[in-house]
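With one protein chain withheld, the remaining protein chains of the complex are depicted in position.
Labels run A and B following the written order; every chain starts at residue 1.
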Amino acid sequence: MKLFVLFFLFLTLFSSCNQKSEKTTIRIATAANMQFAMDSIASVFELKNNIRCDISTNSSGMLTAQIEQGAPYDVFVSANMKYPTKLVQSGFGQEPVVYAFGKLAFVYSKQLHFSSIKEALYSPKIKRIAVAEKKTAPYGIAALKYLDSIEYILTHPEKIVYGESISQVNQYLKSKSVDAGFTSFSFIQKFGDDYNYFEVDPSFYREIKQGACILKHGIKNHEEESELFVGFLSSTECVSILKHFGYLVK
Amino acid sequence: MLEFNVHKSYSTKNRTVNINCSAKIEGSFTTALYGKSGIGKSTVLRMIAGLETPNEGEISFNGIKWFSKKEKVNFSIAKRKVAFVFQDFNLFPNMTVEENLRYASKDGVISPLISSLLESVNLSDLLLNFPNQLSGGQQQRIAIIRALCQEPDLLLLDEPFSALDDESISELIHEIELIQKQIDIQVLVVTHRKDVVLKMADLVICMDENGNTTQGKPKDLLTRSF
Partner (left out) sequence: MDYTPFFVTFKLAFLTTLILLVIAIPVAYFLAFSKMRGKIFIESILMMPIILPPTVLGFYYLNFLGPETPIGQFFENTFGISFAFSFEGILIGSIIFCTPFMVSPLINGFRSIPKNIIESTLLLNKSRLNAVRKVYLPMIKKSIWNAVLLTFAHTIGEFGLVLMIGGKMEETNVASVAIYDEMNALNYDTAHHYAIVLLVISFVLILFLNYLTRNNRTTIA
């Protein structure tokens, strides 16, 4: 017993030695579709301002729920405007800014060739199509709106596989568990070489306005840093990163 | 002198047990509490020790009232100073024989008396063994000696032989006699075996199904009924 206690005491001590240096850290709740772009954005921001970014990725809906339960995030980088607006109403966030417009892509295996999305959707070679859950994921809502407009869900409900967030859709695509999927353009930017894709005509869905806002916790604890970060989102450096990852910036 | 007149009744799932027992034991010798199994002998012994409380009655030892329903007297186990040995699982399995004895002794010191008792029953060599390394008979002997560490006035044995074979029983009876020769202590033993009563007891208290108790010399009582 004593041995056991000693062993883990050692482990615990070890782990408390592992604390990071005393740079200011801001916590950024990041929508799943933004995680690839956010890695680059955060590292440039860190270099420029000497402020660490602790990034938590989840679906925008789950992050909103956690923020309303009091999760101590400073900034929320959402995949739409609905959730930041909701946080403003409940008093957890400041007025959001639109930092980008998301583009929806239809991605499928490199081995297959189609001339349009519709051809792909109705092809027997495509058996499973991943879409993000519409309750919490903005890209899911957009994808389903498109599919609804061509009455696809009514006729082919068996082909649709729902992912918890856009990251899960990406995972399905990456692991080849599905033949095709609706995801954000940033996926193509990162893994485009292995896939064919179409851009979904934005007229079918309302443009995905992606909003970011400073949260109550940020105003209280890291006001200056949080404002700096949200400001950085519209800087030329950041805009070029966002464009690189397939986002529209107006 | 041990004198008691106790009554207790309780219900189990399929029957109600009514226990009545009264006796007056004088002098310092071995008494057996004898009767069929299930008649409540052990419960009587446990009431004397203070492990259970009678519904009605009185218990007194050497003129001191240990229990009286009427007078609302009920001595704690500690105050009664009795030694009690069960039929099994007496010794603490996590301790060696020596540790068991030390744990039972005042200030953790084994008294010279206990050491000499150990020697007289040839158990001094087993001090460093754990209980599960001893035979059933050895375990019971250690249990009796451990019970004596508290310097009790009365030794209560509850079916101490039931886990043992005949040979070990006679050996153990012999050793109890040896112990009694060294320390003057009154013994009350519960048993359902007639041969055990005849072998070790000077006095027998017989309990029957009707709640009657008869008291007398073992030879007179037990040989007559057959």
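Going forward, a contact is a pair of C-beta atoms (placed from the backbone, for glycine too) under 8 Å apart; a residue touches a chain by one contact, two chains touch by 3 or more.
Treat the numbers as computed from the prediction; the structure is a model and nothing was measured.
The hidden chain makes contact, of the residues B:82, B:126 or B:164, with B:82. Checked against the full complex, the one of B:51, B:127 or B:198 touching the unshown chain is B:51. One of B:2, B:19, B:48 or B:104 touches the chain omitted from the figure, and that residue is B:104. Among A:27, A:159, A:209 or A:222, only A:27 touches the chain that is left out of the view. Within the entire complex, the positions of subunit B that touch the omitted partner chain are 49, 51, 77-78, 82-84, 86-90, 92-95, 103-104, 130-132, 147, 149-150. Interface with the hidden chain, as seen from subunit A, comprises residues 1, 4-5, 8-9, 11-12, 14-16, 18, 20, 25, 27, 32, 35-36, 54, 56-58, 66, 68-73, 165, 167-168, 170-171, 174, 190-191.
Keep in mind that, in the parts below, only the chains that are shown with their structure count from here on.
Between subunit A and subunit B, the centres computed from C-alpha atoms are 78 Å apart.
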